[in-house]
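What follows is one structure encoded as structure tokens, with my remarks underneath.
Our next item is chain A:
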Amino acid sequence: MNEVKDYIFTCDKMNKSFGSTHANNNISISIKEGEVRGLIGENGSGKSTLISMIAGMQSSDSGSMSLNGEPYQPHNSQEANQKHIGTVVQELGLVDGLPVGANIFLGRMNQFTKNGIVDLSSLNQEGSKLFDQWGFQPISMNILAGTLSVEQKKIVELIRALSVTPNLLILDEITAALSLNNRKRLYSIIEKLKGAGNSILIVTHDLEEMLSIADSVTIMRDGTLVTTKPSSELTVDSLKQLMVGREINGSYYRADQKESYKDRVVLRGEHLSAERFNDISFQLHEGEILGFCGLSDAGIHELGEALFGIRKLTSGQIQVGDSLNTVVNSTKSAIKNGIGYVPKDRDKQALMVDDSIENNICLPSTNEIQGTLGMILPRRRKEISEKAIKNFDIKTQGRNQIVRSLSGGNRQKVNLARWVKDKTKILILDCPTRGVDVGVKSYIYNAMNQAKSDGISMIVISDELPELIGMCDTILVMKNKKLVLSKKRSEGLTEESLIEVML
Partner candidate 1 sequence: MKKNNRKLCAILISALTIVSTITGCASSTKQASSTGTASDASATSKVSASNKKLKLGFNNFLKGNYSLDILEKNFRSAASALNCDAMVTNDQGKVETTVQDVDSMISAKVDGIVFFGISDTLFPIVSRKCEAAKIPFVCYDHIPSDKTLEVLRKNPYFAGVVGEHDYDAGFPIGKYAAEQGTKKAILITGKNTDTTHSSREKGFTDAFTKNGGKVLDVGWGCNTLSDALSKTDNLLTAHPDVDCIYATGGDFGSGALQALAKHPSVKAKMFVTDLDPDILIGLSKHIISAANGAHWVNASFATALLVNRLVGNNLRDGNAAPTLTVPVLTLPNSQESLYDKFWLHNDPFSAKEIQQLVKTYNSGASLKTFRDTLRGYSIESRLKEKEKEGLVTKDELTKAGIKG
Partner candidate 2 sequence: MKSVAEQHQKMQKGTKSKILTLVLILIAFLICNLFAHGRFLTGNNLLSILTHAVVPSFIAWGFCFIYTTGIMDLSVGAIVILASIVGGILAFPLGYFGLIIGAVITAVVLELVNLSLIIKLKVPSWVFGLGAAMVYEAIGTYYETFEIDQGKQVVSLGNTARKLGSAPWNIIVLCIGIVISYIIFNRTTIGFDIRAIGSNHSVASMMGVKSKKAILFGGFIGSCFIGVASAINESYAGRVMPVTGLNSVALVFIPLAVYLLAQAFERIFNLTISVVISAIIIESLFNILTIFGVPSGTWQDVALGTVIIVCGILAQKNEKGIVK
């Protein structure tokens, strides 16, 4: 009995199939009291399926789970919550049309209901109390969730998961959305929960992070469980190897450690200002990879949008062209001048997920493929899309496959592939490797290198410092809407030196 008692949660021989895809094949996991368990695997390896079964969002085909030694079989997420399992799912989000307070307790309103009427003030009080308790900056409970930033939303989701006083907290790729300061806070929360004897199951693509916070790591591949090992026995490289199933070389970043680009300036920002950034000036050279980093409210993403003409500038000029005499003031002029843009939120901002790969790939290229009378020939569409699928090695049945049925990494490849074309001279990449696994990540870095050697200039905006340090010729750091630091590529450049400036 005692032995079982040690395990707060076990699942035994879980199976789940979608059609003929065996997403989970005989998965068994046991998590001890006070254990932080990492769960890792490539996109499509079945992590999210396993988590959604534990959280009660999907039912398993076979297998059993137990919680605190009792059989556990949730039919929906409410039941999971009642059993004190809190979950933050990877791509869920909040209900935009409801206030923050209601979002935290949605589906569990009954605890505040008296005579059928929800006591909003005590609900909101409870919500604020949670923010306090876990040390997050308070958010007003009455404002609509839709008005929050992506990071704030993630925090509300976290609070929602914490509000069930979890014995088991499941975090699926939460850290990617968090800024450094909030990441730190998350780590302390994990410590706190751990100290109280609660367990955590965490998924992240950041391998270093994984090794630093998890006590042990479970690795999954192709729907099967590879192994579970204590973190102390693992290194980043061994993790990669286990995940991919073959050896991956030490670094997938650029091999050279020196800045390298031509002298010609292809894009110049002159005192750019808008709502979220102020007086930003910089130059982008031919073949240069320019990185922007900063905390969540530093305005780096908004700058990217502005460079592509989506966000209007209040003052300043974006100059492009041979002698920098053309001004970018709309997406139309941006595209005309060979600027491509890969936005941060792949599924919401970039892809038409319910449409075919072909339609997605051809979307930015219509001007190139239309013929007389503006006719878009199916033949040319086919050419372009098949070329892109081939060049980027997108794993698909064909160009007419729906994007939704692709894995995250392949979706991101589609997203990139459509901009890599002859006309593109400047590529703005906002978090290009967000939510993709190691394999695709290294593929994307390769593609970036390739593009660089083809003379394409890139602006990379990212929250992942190692990525910027590994890939960029120049790194610009933004803080409080302003540019505060510019660093050239060099061997001695460390994350710490950048973080120091950002905070």
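Selection rule, in plain terms: all candidates are chains of the complex that A comes from, given by their letters.
Everything that follows uses one rule, which is that a contact is a pair of C-beta atoms (placed from the backbone, for glycine too) under 8 Å apart; a residue touches a chain by one contact, two chains touch by 3 or more; residues count from 1.
These numbers come from a predicted model, not from an experiment.
When the candidates 1 or 2 are screened for touch with chain A in this complex, the one that qualifies is 2. Chain A makes touch with candidate 2 in their complex at residues 57, 76-78, 81, 89, 92-98, 102-103, 106-110, 113, 116-118, 120, 137-140, 142-143, 146, 149, 151-152, 160, 296-297.
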